[in-house]
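What follows is chain A.
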Amino acid sequence: MDFLTALMTIGLNHFLVLGLVIFGIGIMGVFLRRNALITLMSIELMLNAGNLTLLSFARAQHDMRGQALAFLVIAVAAAEAAIGLAIVVGLFRNRKSTDLDELNLLRF
Partner candidate 1 sequence: MSMILPVITLLPLLGVLLCLVVPREEAALHRGIGIGVTLTAFLVSLLVLSGFDPATMNHVVKWAWAPSLGIHFHLGIDGISLWLVLLTTFLMPVVLLSTVNAITEKVREFIIAVLVLETGMLGAFLALDLFVFYVFWEVMLIPMYFIIGIWGGERRLYAAIKFVLYTMVGSLLMLIALLYMYIKAHQATGQWSFAYDTMRNLILTPQEQLLCFVAFALAFCIKVPLFPLHTWLPDAHVEAPTAGSVILASVLLKFGSYGLLRYAIPFFPSAVAECAPYMQWLAVIGVVYGSLVAFAQPDIKKLIAYSSVAHMGFVVLGLFMLNPRSVNGAMYQMLAHGISTGGLFLSVGVIYERRHTRRLDEFGGLWQRMPYFAATLLIFTMASVGLPGLSGFVGEFLVILGTFSATRDAIGIPAVVEHAKLLGAICALGVVLGAVYMLWLFQRAMLGPLTNPLNKKLPDLTLREGLVMLPMLLMAFWLGIYPSTFLSDIDPAVVKTLAAFKEKNAAGPATDAPRMLGSTDAKPAADGKPALPAGHPAPTAK
Partner candidate 2 sequence: MTQNYPLYLIALLPFLGAALNLLFGRRLGNGIVSLIACGAVAGAALVATKAVWILGHDLPTKGMLVDQFFEKDWITAGDLHVAAGLMLDRLSAVMVLIVTWIALLIHIYATGYMEHEPDYARFFGYLNLFTGSMLILVLGDSLPVTFVGWEGVGLCSYLLIGFWYQEDKNATAGRKAFIVNRVGDFGFLLGICLLWTLLGTVKYAEMGSLLNELRRPFWMGWPAGYWVAVFLFIGCMGKSAQIPLYVWLPDAMAGPTPVSALIHAATMVTAGVYVVARTHGIFDITPSAAQMLVSGIGAITALMAATIGIVQRDFKKVLAYSTVSQLGFMFVGVGSGAYVAGIMHLMTHAFFKAGLFLGAGSVMHAMGGEGDITKMGGLGKHMPITRWTFFVYCLAIAGIFPFAGFFSKDAILAGAFASKFVMADTANPTQQMLINLYPKFLWGTLTLAAFCTAFYMWRLYFMVFTGTFRGTHEQEHHLHESPPEMTLPLVVLAVGAVLSGLIGVPAVMSHGLPESVQHFTGFFEHWLVPAIVPASPEPHGHALEWGLMAGATIISIAGIGLAASLYRGGISKAAENVKNSLQPVYALLWNKYFVDELYDLVLVRPLKMLARVLWRVADAVIVDGGLTKVGPALVGWFGTRTRRLQNGDVQRYLIAVVLGAAAVLFLSTFWLPYRGVQGSITKEGRRVNLVLGEGKVPNNRLVYRIDWDGDGKFDEENVRHAEKGFFHDYQNAGTFRIVVEAHDPDWHVGKSSADWILGARKPLSVTVE
């Protein structure tokens, strides 16, 4: 079985690596962009990458607990998005900006 075959025989490894890649993109989104909204979206990306990993292992183990956990993660992500957006709105109201580079009131 050569490398190509391995590449095309879809299994657990593929999904995990995909999750990893999405997670990495999320991280880079958080620290490379200056807009708070993009940062929030990147966080959603990372959460989804985690979910993908959970579901992959659930599929591999035939275990529903992974899916249940992923469900909880979605709920948490929803709460996080609500609060995060509220904060962004509040920030914008006060500072007229969502620019993370300018939010330096508490910064040394």
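Just so we're on the same page, contacts are C-beta pairs under 8 Å (C-beta built on N, C-alpha and C of every residue); 3 or more make two chains touch, one makes a residue touch a chain; residues count from 1.
Selection rule: all candidates are chains of the complex that A comes from, given by their letters.
Just so we're clear, the structure is a prediction, and the values are computed from it rather than from any experiment.
Set chain A beside the options 1 or 2, and in this complex the one it touches turns out to be 2.
By the touch rule above, chain A contacts candidate 2 in their complex via residues 27, 30-31, 100, 104, 106-108.
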